[in-house]
Structures are given as C-alpha cells and as structure tokens.
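The structure appears right after this line, and notes come after that.
Here the complex is missing one protein chain, while the rest keep their positions.
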Amino acid sequence: MSPMLHLINKSPFERTALDSCLRLAKPGSSILLIEDGVYAALGKAAHAGKIAGRMEDFSFYVLGPDVAARGLSDAALIEGIAVVDYAGFVDLVAEHHVTQSWL
Amino acid sequence: MSPMLHLINKSPFERTALDSCLRLAKPGSSILLIEDGVYAALGKAAHAGKIAGRMEDFSFYVLGPDVAARGLSDAALIEGIAVVDYAGFVDLVAEHHVTQSWL
Amino acid sequence: MKFGILINEGPFTHQASDSAYRFAEAVLARGHEIYRVFFYHDGVYNSNRLSQPQTDDRNLVALWSKLGTEHGIDLVVCVGAALRRGVKDEVLAEGFRISGLGQLVEAGIQADRLVVFGD
Amino acid sequence: MKFGILINEGPFTHQASDSAYRFAEAVLARGHEIYRVFFYHDGVYNSNRLSQPQTDDRNLVALWSKLGTEHGIDLVVCVGAALRRGVKDEVLAEGFRISGLGQLVEAGIQADRLVVFGD
Amino acid sequence: MEEYDESGPEVVKRFMYVNRRAPYGTIYALECLEVVLVAAAFDQDISVVFMDDGVYQLKKNQDTTGIGMKNFSKTFGALEDYGVEKIYVEKESLDARGLSAGDLVIPVEVLAAVDLSEIMARQDVVISS
Partner (left out) sequence: MEEYDESGPEVVKRFMYVNRRAPYGTIYALECLEVVLVAAAFDQDISVVFMDDGVYQLKKNQDTTGIGMKNFSKTFGALEDYGVEKIYVEKESLDARGLSAGDLVIPVEVLAAVDLSEIMARQDVVISS
C-alpha cells in the first residue's frame, strides 16, 4: 500500500494540528503544508525543530502560492522541504493512496 | 483604574489564547474561562500548571453552565477558581473597567 | 449600566452567538440596558430569517429577533460583511437592521462596556 | 482519476473554499475528473447566490457556479447543514443542488481520492 | 461492466471519521456524528476516531440545560445499534486530559498513538471536520 498524504493548514504557533499529525502519521508518509500551515516551514521560526527533526521519517512539501501570498518567498525554508504549486498538490494527492486533512 | 477582565473561550490543548493572555494581562486582572476555555480549569489535565502557577497574579473564574455542558461538574477544578453563572458573568463585566476577549 | 455586544460568528458553527444570547438575557435580568448588538464577520448570518434548525434545536435567529423586538434592542448587521456573505434585506429577520461599521465604533463610545463574542 | 472534494467552510471567512477552488481547477488541468464537490458545515454558504463581494474581490459563489456549469461538475449542498443555516432553494446559485449526506459517503465510495478543505 | 464493478455491493472501502474537536464550542462534533449515522447505512467498513479534544465529546454526565444546546452525547450510544463497532480513542489524548475509558459514555477501544497510526494508514477514505 502506498503511503498517506497528510495536509496541514494551521499555523504551528496557534494550533496543535502539526503536533498531532507528527504523532500519528506513519513514518514513510508525506506531509503537505498549505494555507497558514506554511508558517511551519520557516527555518528561522521557533517551531522549526518540529519538522527539521523528522526529515528522515517524512517527505515534507509546502504550497508555493501560499508561501508567496504570506510574503515568505524570500524567507529561508527548512532544508529539505520541497515547494509545489497547485498542479504538484494534485499530483501528490494522486500519488498517495489516501489524503488526510488535519483540521 | 479598576483592573481588566479577560475572556478565554479556547481549549488550552488546541489554541494558544490562554498563553498569550497570561503573558499580556497585567497582574491584578481577572480571567474568566467560558465555552471551550473551561477545559483550562481542570485540575487533572496536563495544562493545569499554567493557571495553578498564576493564582497570585490573577483572579480566575469559570462559567458554570459551560462546565456542566461538557460533563465536568463532577471533575476537580484547580483550587481557587470561582464558578459563576451568566448573572455572575454580567457582574464581572460590570465590575471591571474593560473586557478583552482573547479570540 | 449600558452594554454593547459584538458577535463575530454565525449561529451553530461556533458557540459565540449562544453565549452572547445568554449573556444578553442576563444583562437585562440584572437590570442593565443593552445599547446595541453589532453583528460582524460571520456574525451577520445570525440575521438570516431563512434559518430553519431542527425542531428540537434552538433557533438563534428567532431568539435574537424576539429579544430585540420585545426589549427594543438595536440589532445592527454590518453592511460590508453582510454583502460579501449574501445577507441582504430580502432575507433579513425582523428586528435587525443593516448599517455601517461606524455603528460598532459608536457602540464602543456610547456603551459603558463592550463585550466581544467570537471564535 | 476521479476526485471528490469536501468543503467545510463558507466563502471568505476561511481560505478553505479558495484553496479547494484552485485545487479543483488544477485537477481538471491535470486531466483528471471531479466526481463531486460536497459542501458541508458552513461550506453550504458557498452556494448563496446573494453573495456580493466588493468588485475588486473574487466572487467564490460565482466561481464555483461557473466551474460546475461549464465542466458538468456535481455541486452538492448538504440539506441538513443548509437548512439550519438558512440556505434554501430560493437563494441557491446556478449549478448547485441540495441533497443528503449520503451523497458525501457515495463520493467517498465512487471517487478514487477524497480531499477535505476546512478550518 | 466497469460501472458495475465500481458501484456494486462488493466495493467496500475503509472509511475513517476523525474527531479532534471538543463538543459545543463548535458544531463540528455534532455534524460529524450526523455523517457517521448516515454512513452506517452504506455497506462500508467504518471506524470512528476520537483524539485530541475530540475525546471530550464522549465525556459522561454532559448537561447542556444551562447553555440551551442539545445534549447529543447520548446519541453516541446509538452507534452500536447502527452497526458502527470500531470506535477508537487515542490513549495519549485521554492521558493528557486526566481521563480514562471509565469516564466515557460508551465502551471504546483505547489505542496508543503508534497502534492507531497503523489503523489510520490502512484506510481508503479519511473524513475530518
């Protein structure tokens, strides 16, 4: 069975969705950060360690249009996070057996 | 000037409203927990220390009808939190110069 | 004492409107006055008279409408927030009126206390 | 591949409907099919044809309506969620239909992928 | 033929409904329960998960008379009658809240995150709200 795709759309500063996802997602899964979830991808922010410490367990992606909207295109993202556009978002959903949104 | 009343309506497990309030509220203020904010009043929950450790800085209140709705009437609340009803909520607002909601 | 109330969320989805309603009832029971209830953000949905909850559920639109009418409380729906969300005069419940954000600021000036209910 | 989309929030207040719309466009551009878009919770507000955002803002109701009509996409609004929120046939935009929750479950069965957008 | 294969009764998918929100503060808990009750009528493999603040949905002794809302916690008892038998609660979420299975309105299977994780990964459709 192919691994799952997890969607995170909440800021790691305000909600615990990312924490719960990192606790429950099976290693080998992929995690895509969208909407306010993209703040979790910032290399300089206080929560950066949460993702940086799990790079071997998960494949991390971030939605580029949401990054640009928030003025973060010039900000350093955590190393190893891949930036995708909406077409890439669709491809990720198609490539994974099931998608779970951590609302 | 009379102290402020701060309203918290978010669960301490899911949002950071209580943390921000405890950081910004001036000692001497009052804090009323309503809606999902009442979960912060539970003595046995992991976050109990946040409030228990600030008992000397703030007066804490919790809205009884919201406690009962959530099945917590028989649960031990953190010692020193006063339970009020909606009339008590109104009195608290009237007694304080200004009310701030931490949405 | 004169109270102002600001409601930021629609009925049902968040408890804000329920809490504000019970608070408003208690304000009146305590002998205070309600200067205005202002509905902003998704709060504008509280004025949609088409709302038809299940018969064993509370009907928040009807409750506000009744409270406003019976006690002469000014229920103001923000026109800008309402327009984008499709709340217009043709679906407005009795007792509500649509007006501008200045009415919120005025409530802050005129009321002795302003309490915000939201998400 | 057949995609199902579930939208839990109304237009404007949360980005959910915007994200879902851009995702739906990309699904079609990638040559996939959209089996159904199901509107639940506050998502039912996306079908309110009275919605009238400022002229320089996007009109999500109109965008969904157009996407559904032009591509023959089934846009289903949950009847229970819609009734309590006052979304009825008399305000329903073109291209949407009101039906039961079974349509969501069926979308889960029939579509190869179901993606949820919400708060 | 293909259409029959897809819509016929032999297509059984694993559906998981994930509850992570407290009751009453928002409507998601109630409306998710409404989905599960409808979903039970379909011949699919259903499981319901309660984790994070979602475990509070199942807390015993809810009394909503003071807030004017329906106490829907009693409806969870109907899940078994509807044939919904896979009801999982995350142990870590219970522990953090000082709760145990005895505090809940219905019997549930309490699972550690690592075990719940395995079950989640086997689903075909995950619906959250």
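Order of writing sets the labels: A, B, C, D and E. Residues in every chain begin at 1.
The criterion applied here is as follows: contacts are C-beta pairs under 8 Å (C-beta built on N, C-alpha and C of every residue); 3 or more make two chains touch, one makes a residue touch a chain.
Please read these numbers as outputs of a predicted model, since none were measured by experiment.
Shown chains touched by the undisplayed chain in the intact complex: A, B, C, D. Of the candidate positions B:Met4, B:Ala52 or B:Ala87, contact with the unshown chain belongs to B:Met4. Summarising the interface, subunit A meets the missing chain with residues 9-11, 13-14, 35-36, 39, 42-46, 64-66, 68-74, 85.
Summarising the interface, subunit D meets the missing chain with residues 12-15, 18-19, 21-22, 56-58, 119. Remark: the residues of subunit B touching the chain excluded from display are 1, 3-4, 16, 20, 23-26, 29, 97-103.
The rule we apply is simple: only the chains that are shown with their structure count from here on.
Taking each chain's centre as the mean of its CA atoms, D is the chain most distant from subunit B.
When you average the Cα atoms of each chain and compare centres, the chain farthest from subunit A turns out to be C. At the subunit C-subunit D interface, residue numbers used by both copies make up over half of all numbers present, so the two copies contact each other through mostly the same positions. Of the two chain pairs examined here, D-E and C-E, the one linked by more C-beta pairs in contact is D-E.
Subunit B and subunit E have Cα centroids lying 29 Å from one another. Counting partner chains per residue, subunit E shows two or more touched chains at residues 24-27, 52, 67, 69, 125-126, 128-129. Counting only residues that touch two or more partner chains, subunit C has 12-13, 15, 19, 22, 57, 119. Interchain contacts (touch definition given at top) occur between A-B, A-D, A-E, B-C, B-E, C-D, C-E, D-E.
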